[in-house]
Structures are given as structure tokens and as C-alpha cells.
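Right after this comes chain A.
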Amino acid sequence: MAKIMEVENLEVVYGVIKALQGISFYIEEGEIVTIIGANGAGKSSTLRAVSGMVRPSSGTIRFKNKDITNSPSHLIARQGLSHVPEGRGMLTKLTVEENLILATYNRKDHAKVKEDMGDVYKQFPRLSERKKQAAGNLSGGEQQMLAIGRALMTGADTLLLDEPSMGLAPLFVKEIFAVIKRINQAGKTVLLVEQNAMTALHTANRAYILENGAVLKSGKAGDLIDDPEVKNAYLGGH
Partner candidate 1 sequence: GCGSSSTGASSSASSETRDYYKVGVITSLSGAEVYGGNVTKYGYDLWADAVNKKGGIKVDDKNYQLKLIYSDDQSDPTAGANAAERLITSEKVDFILGPYTSGVTKAVAPILDKYKVPMITGSAESPTIWTQKFKYTFGTIPAADLTANSPLDTLAKLANPPKTIAVLGVNDAFSKAVAEAFKASAEKNGMKVVKYDVVPAGTDFTPLISAIKQLNPDVLAVGGHETEHMQVIKASKSLGFMPKAFVMHYGITTPDFIKNLGKDGDYVYGAAVWTPDLKLKDDLFGTVEDYVKASKEKFNVVPDYTQAGCSATGEAFSAALAKIAAKPPLSEQQREQLVKALEEIDIQTFYGPIKFATEGNWYHDNVGLKALTIQMLNGDQLVVGPDNLKAKDPVYPVPAFNAR
Partner candidate 2 sequence: MGLLMQTTVNGILIGGIFITIAVGFSISYGVMHIVDFAVGEWIMLGAFSAFWLNQYTKIDPLLLIPFIALFFALIGYLFQPIIQKVVNIKHRSAAMMALAFTFGLSTLLRGAALTLWGFNNRNLVTVLSEMNVNLFGITVPAIRAAATVFSILVTAAFAFFLYRTKTGITIRAAAEDKTVAGLMGIDGHRISRLVYAIYVGLTAMSGVFIGSIFSVFPDMGLRYTAFAFFVVVAGGMGSFSGAIVAGLLLGLISSFVSVYVGGAYVFLILFFILYLILVFLPKGILGKGW
């Protein structure tokens, strides 16, 4: 399959802190790839650099055969890449529906927009019940649904999800992962960052293990689950 994204020697620096030391990875179309790593390993920084929220200090990012390394985030988004950031990025004063409409800002295919809106509401019936409610008043799980729904509404074919399970009750965690699977099956490429490494590895096709801003290991998700080192460091032993 074709590589939809290729990242080479990506470096991100915050003031004096070097968050990424030059990492490389790729994603093929239709894959779920997960990035796993300890706190501060640089997972979020990777996503932020890819989506243009932070500017890398060096390295290149190619998306759909275009160099997007220094493009601003709104232009990257328009290429069909959608980032659900850490903390969900709710626009709390806008209603659920407005949040969804907003995401279609740059779309011209109005008929498809309608259809997608229907799909999102079907996918997350809870959201359709809360259409007119301000996003800020949703519970944590509902906000997570809205964040993913919004990403779908952008019409993007590639989603970057940053810890979608954070702060969610176990029951919801399962639901979110099921949703991710479903989305993927519907044809979206997903780059997933997770602390919940076990579940992430079970969901993904391939995985990268990040440590101190560098790629420690990479490979098939299934293989990594059985890797003793990975098991020890990220899956909580045994």
C-alpha cells in the first residue's frame, strides 16, 4: 500500500527542552498506527509537529507526497489531516452542532457534508440528543465523542488522535476504541497516541515506541505485545 505520511528526522525544541531528537516513521493508507511512550516521551509533540501546531526545528514531514513541514495548521488541515489534540480541544461556548458545522468550514461538497453529519449522529447517538447544548457542558466522554465526530466532519481521511481514552471511565474507554476500529474500517487512516498501551496495540496494525524523544522500537503491533522489553516498560509487567 501507498505511504500516506512519511516523517524523517523530526526535531522539536521548546525553549531549552528538546522534546524530539529526530524521529522517523511512516503511515500507510488505511492503517492504524500507534505511538506509545512514557510521559514526556514526545508523543504529543510528534502529533503537534505533524499537524502544524508547533514548528519543528528540523526534519521533514511529507503528507500525500507533499512537503508540509512548515505549513500552518489550517493549511495542513485542508489537505485532509485532522488532529484531535490532547484535552480534546472543545470550543466550549459553541453548541455541539456548531462544533460540527465548524469542522466543515473548508468543504465544498455540500451534499456529502449532510451525509457525513448523519453518519456522525448515527455513530454517536448521544451527540444527536445534545445538538443544541454548549460543548462545555458535556461530560468527559461526550466531549471525546464530539472531538472525534468533529474530526470526521472535516472530511479528513487521516486522523491523529491524542490519548482519546484519557480520563474516561473503563466502559467508555472500550467504546472509544470500538469507534476507532469502526472508523478505520470505513476507510480512514489513524495515527493513535495512547497511554493505554495494551488496548492500543490490540487496536493498531503497527506501532512505534518512543523514549526520550527518540524511536526505541517499531514493528507490527502484535509482535510488540509479546516483546518482553515493551511488556515490562509499557504494559505494566507480565
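The set was built so that all candidates are chains of the complex that A comes from, given by their letters.
Here is the rule we go by: contacts are C-beta pairs under 8 Å (C-beta built on N, C-alpha and C of every residue); 3 or more make two chains touch, one makes a residue touch a chain; residues count from 1.
Keep in mind that this is a model prediction, so the values were computed, not measured.
With chain A as reference and 1 or 2 as options, the touching candidate in the complex turns out to be 2.
Remark: chain A residues 51-53, 72-75, 77-78, 82-85, 89-94, 98, 101-106, 150, 154 touch candidate 2 in the complex.
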